[in-house]
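Quick one: this structure, given as structure tokens, is what I'll be asking you about.
Just one protein chain is left out here, and the rest sit where they should.
Presenting chain A:
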Amino acid sequence: MTDVSLPADPVVGGGHRKSALQQVLSQPSAVIGGSIVVFFVLVAIFAPLLSPFDPNASDWLAIRQAPSAVHWFGTDDLGRDILSRILFGARASLLAGVIAVAIAIAIGVPLGLIAGYFGGLLDAVISRCTDALLAVPFLVLAIALAAFLGASLQNAMIAIGVSAVPIFIRLTRGQVLVVKGEDYITAARAVGVRDRNIIVSHVFPNVLAPVVVQGTITMAVAILAEASLAFLGLGQRPPAPSWGSMLDVARQFLTEAPWMAVWPGLAIVAIVLGFNLLGDGLNDALNPHRDTE
């Protein structure tokens, strides 16, 4: 599940060079995915204004009610409004995605730059550790880390972020190796530019596009992972709303209240699909191979 990025479709025919933004906007999947993502970001920000009820308020007279004019998505086993809980749940999901990906990039990209640029023993050590971490299935690693850290949203985010670090190390390192042989790097070295400056101003910009694409796809993976951990009881603690833990509860009432299981799942599918679409679109738009073909 961790590596879902594919080489961009080869472009048929030539075409003028467009700005990065124009290229992204010319990809329907990027526009649709981006819209879904923006929608959920707005939902998360304005959840208190949009929610018809307090997401944590129990109404003992309205337990497990089917969707109705009052409770559009129905109510749960404690009489809480499911729509309000879904709206607030977007916060946990997005936060988990953003923080986890930020951790993965903040640790992974510098290590990848160092390993790729300097090579030698440093590269050997970093690469072997990366291989070792990649050998453990992503979710198994995240579950193990979350279990050892203890169940909470914060620890889930750390566990997912750390599990995603090797993806970014490998991606960045590979990208650096491609760039390193280019003439302009050799030229910069020859005129005595310091390594740090070469990395920052010549190598890093070339790594940026693939990292943005991978980051977007990893958002999808991280949000799925957060939902999975919450479903297992290793994420957001109740009563705070989280889509994964809502599904865990819903499982016990499948016969009596199937709607409890439908909405949180649809919300997860929608937001993950949004990031996947955006990632695919960005991949087709920003992939550097596009220019050379």
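The criterion applied here is as follows: a residue touches a chain if its C-beta (ideal position, glycine included) is under 8 Å from a C-beta of that chain, and two chains touch if they have at least 3 such contacts; residues count from 1.
Definition applied: contacts and distances are computed from a predicted model.
Visitor: Which of the following names does UniProt give to the chain that is not shown: "Nitrogen fixation regulation protein FixK", "Peptide ABC transporter", "Periplasmic nitrate reductase subunit NapG" or "L-cystine transport system permease protein"?
Guide: "Peptide ABC transporter"
Visitor: Among A:Arg128, A:Arg194 or A:Arg237, single out the residue that touches the unshown chain.
Guide: Going through A:Arg128, A:Arg194 or A:Arg237 one by one, A:Arg128 is the residue touching the chain not shown.
Visitor: If I consider the whole complex, including the chain that's not displayed, which of A:Ala96, A:Val109, A:Leu141 or A:Ile185 touches that chain?
Guide: Residue touching the absent chain, from the options given: A:Leu141.
Visitor: Identify the residues of chain A touching the omitted chain, counting contacts across the whole complex.
Guide: Within chain A, the residues touching the omitted chain are 1-2, 4, 6-7, 9-10, 128-129, 131-133, 135-141, 143-145, 147-148, 220, 224, 227-228, 231-234, 244, 247, 250-251, 254-255, 258, 261-262, 264-265, 268-269, 272-273, 276-277, 280.
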